[in-house]
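Missing here is one protein chain; the remaining ones are kept as they sit in the complex.
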Amino acid sequence: MLKKIDKNVYASKCPKCGHLHYPAPMRCHECKERRDPSKTVFADFEKVPLRGTCKLLTFTRVYALPDGYDLKYMNFGLVEFENGIRAAGQIMTDDLKLGMPLIAKTGVVKEVIGKDIYGLQFYPCE
Amino acid sequence: MIIDELEKRLRPVEKKLPPYPPKVITLASGEKMVVRQATRDDGPVLLETVRPLIDVERDFYDVVAARVYSELLGWYRYRVADEYCLVGTIDGVIASLVNGRTVNETTGMSYHTITIKRGLRCGAQMFAAKMEYHFEYLKQKEVLIVAESPIGYKRWMIEYQLEARPQVQHELGGVPTHVLTEPLYQAAKPRLVTGQRPVSPQLLATADEFIAPSEYPQIPGFKR
Partner (left out) sequence: MRNVGIVGIGHIKFGKLEFELVDIMAWTALEAMKDAGIENGIDQVFVSNMGGGIINRQCGIASALVSNLNLEPAMAELVENGPASGSSAVKLGYMAIASGLANVVLVTGGETMRSLNGWQATDFVATLLHPEAEYNYGLTLPAFAGMFTRLYMEKYGLTEQHLAMISVKNHDNAALNPFAHVRLPVTLEAIYGNPDANVINPYMAEPLRIYDMCPVSDGAASLILCNMDIANRFRKKPIRIAGIGQATDTHCVHNRKDPLELTAVKGASEKAYKMAGIGPKEISFAELHDAFSILEVAESEEIGLFERGKAKNAIELGETRVTGRIPINSSGGLKAKGHPVGATGVSQIHELVKQLRREAEPGRQVKEPNYGLAINFGGHAEEN
């Protein structure tokens, strides 16, 4: 049976010291504990979904998009979540200010042949 | 004017198109590109300008130049109806030209954009001028557009977010048709259309007589 698509984006938490990483490295940047996604030799890191409120650190509107994005422009930004994790993603509003609060959700960020790719999209707070 | 009876039957009935008021665009180099509408009298120099590019394979210059040549020649010799040509000149020398025609009151048809001067986005300004003519001066509601080169496709289709309308046949032979509608034009205008009016008489005088380029970046070592 096909696996259900996991639409979440995760930070990964070291099982030994609790340090959060995004994206997941193969060893903890804090205590050097190793990560094993197959869980055969070591444990995998705990997955912590990245969502909820975050702060916009900086942003841009890009007109020259890479091949495959037939859009006039897209907005991108760097955000910081309340747990200190930072991430880049697409911003789904044109009304932007440095430092503004945003809500992180996940959605289709890219379509490749026969498949949707999910990632972080930031929306203005209601 | 006396016109031969047979010739009369061959010639299309022509409307008098509202004129395109000349404008001037300051290019990144600081050079002033004057954009004015060509008259039939300008025909020979336009043809002379386009002709050398018929042999340039790169970027589909050959296809575009051959077609522009035939379109302008057809217009010059009364075989195309309601065609216009806008020309961008720097110190009188032709940098880029665009042409098209009107299909009816509300619909225009874009033919081609051909640019000799490279690196200053002259072609993009001239394409924008052509759309400006259709919407602001011919007061049309939409313009049918096709692209024959990948650069043209990306530039026009994406920058203007054209609407695909493959069921409509453009005169340029079955290439999928796209449409710039008035709302799409208005949305694109602030970012893509520029130029200042009126053009000072001195500057406008430089474009009185078009001059065919003596150099073509597309043709190294060109000699006329």
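Should a chain be cited, it is by its letter among A and B, assigned in written order, with residues numbered from 1 in that chain.
Note that a contact is a pair of C-beta atoms (placed from the backbone, for glycine too) under 8 Å apart; a residue touches a chain by one contact, two chains touch by 3 or more.
No experiment lies behind these values; they were computed from the predicted model shown.
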item	value
Visible contact partners (per top-of-document touch definition) of the missing chain	A, B
Touch residues of subunit B, complete complex, unshown partner	25-30, 119-121, 125, 128, 150-151, 154, 190-196
On subunit A, residues whose C-beta touches the chain left out of the figure	22-23, 57-69, 74, 76-78, 86-90, 98, 109-110, 117, 119-120
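Basically, only the chains that are shown with their structure count from here on.
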item	value
Residue ranges of subunit B in contact with subunit A within the complex	157-159, 161
In the complex, subunit A residues that touch subunit B	70-72
